[in-house]
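Note that one protein chain of the assembly has been removed; the remaining protein chains are unaltered in position.
As written, the chains take the letters A and B, and residue 1 is the first residue of each chain.
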Amino acid sequence: MNIIRNYIYQGKNLFRDGTFLFWAMVYPIILAFFFNLAFSSMMNVNFDDIQVGIEENNYIFPILEEIEFINIHKITQDQVDEKLFNEEIDAFVDSDLHLTVKKSGIRQTIIKEVVEQIKQTVKLNRPIDGTEFSVNYVAGKNQESNSVIIIFYSLIAMVSTYGVFAGIETASLMQANLSNLGLRINATPLKKQNFLIAGVIVSLLLNLLANTGLLLFINYVLKIHLFTNIAYSLIFIILGNLLGVILGIFIGVSNKKSPNVKTAIAISLTLFLSFLSGMMGPWIKAIIEKYAPFLNRINPISIITNNLYRINLLGNTKSLGEGIAVLLIYSMVLLIGSYVFLRRKSYDSI
Amino acid sequence: MVVKVKNVVKRYEEKIALDHFNMEVNEGEILGLLGPNGCGKTTAINCILSLLKFDKGEIQVFGRKMTPNSYDIKRQIGLVPQEVSVFENLTVKENIDYFCGLYIDDKNTRRQYVEEAIEFVGLKDYVRFYPRKLSGGLKRRLNIACGIVHKPKLIFLDEPTVAVDAQSRNFILEGIKKLNREGSTVIYTTHYLEEAEMLCNRIIIMDNGKDIASGTIEELKAMITTLEKIVVRFVNIEDEVINKMYKIPHVIDIERNGEDFIIKFENGINNLSNLLSFIAEYNLTYIKLYSQLPTLNDVFLELTGKELRD
Partner (left out) sequence: MTVFKYFLKIALKNKWIIIMYISIFFVMTLLNSTDAMKREEAFEETRLNIGIIDKSNSELSSSLKDYLKEKNNIVATKEDEEYIKEQIFLEIADAVIIIPEDFTERVIEKEEAIIIYKDDRKPHSIQIENQINKFLAFANITYQNGQFALGDVKEALKENTQVHVLSKSGFFENSSIETWFRYYFNFTGYVILAVYIAIIGIVMSDFRDERIDNRRKISSKKLLEFNKEIYLGQLTLAIAVTSVFIIASILLMGRYIGHIYYIKYLINLMVFSLSILCLTFLINNITRNKHVITTLSTVLSLGSSFISGVMVPQELLGEKVLLVAKFFPVYYFVRINDAVINSLSEVAFELFMQVLFAVAFLLLGLMFSKKAQRI
């Protein structure tokens, strides 16, 4: 049997399916675009028009007036409630330098910091020339990074497992009870393990291609540089791909549910694991770290996210073994599981 | 003996699909598996190919027990499934080449076989088409090409002409005869009587998972009691005379269908002249008179008590 030939045809079959291509390639790119839109703006958000209400006779009135990002509203005590509720002002500073606000948020926190610092400076009672507070005494030792990057690692981890869809497709072609084509192929002398291996390799290559597209997009279009250590990062991306494809085959062969159900299982599973790994906000990962740290160590998407972070931002490549081991164990177990389902080669019903 | 099926029982949860089914296929013949929809034809094929588990019985292909791992047996078999089963995203030629490659390793042989198969099903003008662009009949031809491209010794064709236009149908039937002439043994399932009569050397009639009769067409026809029917319409006839018709030699029954009388005979010799002498004797006038030899439908009707046509 000419195995290479088989690969090429299976590849052609998967690759020519326009919707599949869209699913694999364009979809992660659109998501990356949205993520970048949301998070990059979050990082350079500037609060240059914080509205502060204050009585004219307050002694810090002139100081606040000097601060560029604060807009002063001269108001009287009895206007406070109304102005706050109409959102004309974010906070009101009273004569004791305490604040009244309607809600708590970043703007309010900034005003609080400012007022508190003025209060403390006054208490200190030394002459200042205003330059003192612009000195930075702290030298950061982190590589250039921010939480956007972590979200992107999470996104990459998620899409690396998207080989799951190609896996499901391959499984349905292999099973006589799942598709007409499967029936036909089962009647040929093509050995199942050959078809399985061809399916895994082709799906793997396709999804890696899609991943490469995403990485190029992030790197050259969004100009976010995620990787300092490509080789080690690739290990995890490839392991994610492998796990994804095998998971897809497992989902595909382990039950007789419709393709709809299988795709739904794959989507909700990967989405949920990504959510737990912090894709929709890093705090979810933190809360899991606090209450169920074990989950982060067994969630494959978390493992990939964390290790990409560790490799590229912390420059740590020493303790990758555990992650690699867990991912390989998952892949092996699912592969053996799939094989067990596949081994029963005559079907109860077709 | 190419295929031997002995007392196979296949149960689905809700019903028995094969009920002690037997079948024998000899080398070089076209065997028709004839029966109404849902009688178990496809199940029988899937069991023979060991795609389906069965509960009881024995199946041999080329004299050996068939298992899912009998790759050397599978190599000599071609299957044309009932549903069009091809890759939607491969072209006509790629599909045929793919399936050919699953059997034939040699590149040159393969190229030649693929060309022959394309020629054979008449898809020469469509090699670059994707299956979804083909009409129903052409899709069926592609389906057949994928199953026969490797020149198998034994070919299963599962209702290959369902929903096919007359032109494609004749094309397909001629093709099957040609395959057979070239040395392939063919197992052909259908619920069309005419096809079975026209194509098959031998026929197994199936109903409710059982093989209720088998033999050549002549043998099958010989099994039934009515061997000739004569339809006649008289200008005027009295009941008394009709009763006298029963006296004509070999008449077993007379049915009335509107103004027509269908006179059934238990043998097939000299019935028409006997009837004509009767007509002359009683001075009757007829406006139509013709004889019908029994068809497979009559066989089926008599064996199962129901019409095969759906």
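Observations
Quick note on the criterion: contacts are C-beta pairs under 8 Å (C-beta built on N, C-alpha and C of every residue); 3 or more make two chains touch, one makes a residue touch a chain.
Model, not experiment: these values are computed from the prediction.
Interchain touches from the omitted chain, evaluated on the whole complex, reach A. When the whole complex is considered, the residue among A:I67, A:L216, A:I287 or A:A325 that touches the unshown chain is A:I287. Residues of chain A that touch the chain left out of the display are 19-20, 22-23, 27, 30-31, 33-35, 37-39, 41-42, 44-45, 80-81, 84-85, 97-109, 112-113, 115-117, 119-121, 123-124, 126, 128, 132-133, 135-142, 145-147, 149-150, 257, 259-261, 263-265, 267-268, 271-272, 275, 278, 280-287, 289, 306, 309-310, 313-316, 318-319.
Going forward, only the chains that are shown with their structure count from here on.
One finds 60 Å separating the Cα centroids of chain A and chain B. Chain A makes touch with chain B in their complex at residues 1-2, 5-6, 9, 12-17, 176, 179-181, 183-191, 345-350. Remark: chain B residues 12, 46, 49-53, 68-69, 71-72, 74-75, 77, 79, 81, 83-90, 94, 97-99, 101-103, 105, 146-147 touch chain A in the complex.
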